[in-house]
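With one protein chain removed, the remaining protein chains of the complex are shown where they sit.
Coming up: chain A.
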Amino acid sequence: MNVAVAKTGSGRAVSDLFTSAEGRLPGSPAVIATRRDAFETYERLGLPHRRIEEWKYTDLRALVGELLPLAAAPDAAALASAADAVKAHAVAGARKLVLVDGVFAAGLSDVKALASEVGFKTLQETLEKDAGLLKTAAVDAVISLNAAMASDGVVLSIADGAQLSAPIQIIHVATAASASAFTRSQVAVGKGVRATIIESFVAAGAKAYQVNDAVILSIGDDADVAHIRLLDDAPDAVNITSQFVTVGANTKVNFFNMTSGAAVSRLQGFITLAGEGSDLSINGVNLLQKTEHGDTTLVVDHAVPNCVSREIFRAVIDDRAHSVFQGRIIVRPDAQKTDGKMMTRALLLSDEAEADNKPELEIFADDVSCGHGATAGALDDNLLFYLKARGLPEKQAQALLIQAFVGEAIEQIADDNLREHVIGIAERWLERRS
């Protein structure tokens, strides 16, 4: 990539930030050295901008510009306000693991209530030994930045054969305004495991904060895993999340993401199907209003034969919001009998809304069936008229149609309780709109 290495103002701000935060970042001297390397990579690249193809529609230099200093460790007042937020956003029956301003809050978490097959550690604890978790493939600058700055996270390992009845919910709470939180978590799911993992991003009164999260998820053979991510950050927050997922053989994985907050958000998922016979379903909903910018970028890599992948993505875009969907399906030369489908639809509710779709197919094997579809458009006038003719006010008629529109993605959530929870968030968003 022939991009000029520009030292921007934001690059320098981080430089100060890193030196000032270095003493507070957990880890042995070896870990600190890894962090410094990662940081140097970041400095060399700078914040991603539109000349970098993967970030074409999400120019962080223009959208974010300045990176904020690392949030201070939460004090008692912060934990108290976080407790309220946790209560409001907890999924009924889920085992909660709470990170407040990027630091694990044991007092708010249900560590003791975790099933016996679930091993738990914080990132801080693992970093005392080695820097392994910081060494992910650095696909871009924000991931390097995360490795350099990650202050905490949860490290879970679910033993082979575990059948977890209660979902595990990781809740990221922001209480510090104008500060940033860097978290990195790992979930290692063993063979034959049945589990549901939820990640929520919420604010406890904080404004204008920044989140940079990384999740490393490995799923063993014969497993059945659901991963639900709910982004409900403050309307002026920034949230950049990178997911690295590897899936074993004969496994069923169901991903869902809903973005209904944050001024600027990007979820980038790198998912590798590494075992044959697996079934991957990825579903997403973007609910955007005002000047929000929501980006979902997915790379699904079919590295082995006989896997199925399905992606359903829906964006509802109001006011001057901007939704981005970039989905790439890669089929490696040996991955015969791959079945990959991707459908992305954008609903534009305002004349100033913008939807950018880039569904890509990259296919090197011949015995495959792959396809994608993309549409963009407004609400159907005929349907609206039908509902209005039956006495529904305009906004309510719209809300009904929007619910139906996003319903197709939300329906993919198998757990009734969880699905209702997600529908609740979508309904609240619709209320905010009217």
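Simple rule for what comes next: a residue touches a chain if its C-beta (ideal position, glycine included) is under 8 Å from a C-beta of that chain, and two chains touch if they have at least 3 such contacts; residues count from 1.
Operating definition for what follows: contacts and distances are computed from a predicted model.
Enquirer: There's a gap in the complex where one chain should be. From "Fe-S cluster assembly protein SufB", "Branched-chain amino acid ABC transporter permease", "pH adaptation potassium efflux system C transmembrane protein" or "Alpha/beta fold hydrolase", what does UniProt name that chain?
Expert: Of the names offered in "Fe-S cluster assembly protein SufB", "Branched-chain amino acid ABC transporter permease", "pH adaptation potassium efflux system C transmembrane protein" or "Alpha/beta fold hydrolase", the one UniProt assigns to the missing chain is "Fe-S cluster assembly protein SufB".
Enquirer: Please identify which residue in A:358, A:388, A:419 or A:433 touches the non-displayed chain.
Expert: From the options A:358, A:388, A:419 or A:433, the contact with the absent chain belongs to A:358.
Enquirer: Which of these, A:159, A:349, A:400 or A:414, touches the one chain of the complex that we don't see?
Expert: Missing-chain contact among the listed residues: A:349.
Enquirer: Which residue from A:65, A:93, A:119 or A:377 sits in contact with the chain not drawn here?
Expert: Within the whole complex, the residue contacting the unshown chain is A:377.
Enquirer: Extract the touching residues of chain A with respect to the undisplayed chain.
Expert: Touching the missing chain: residues 2, 53, 333, 336, 346, 348-378.
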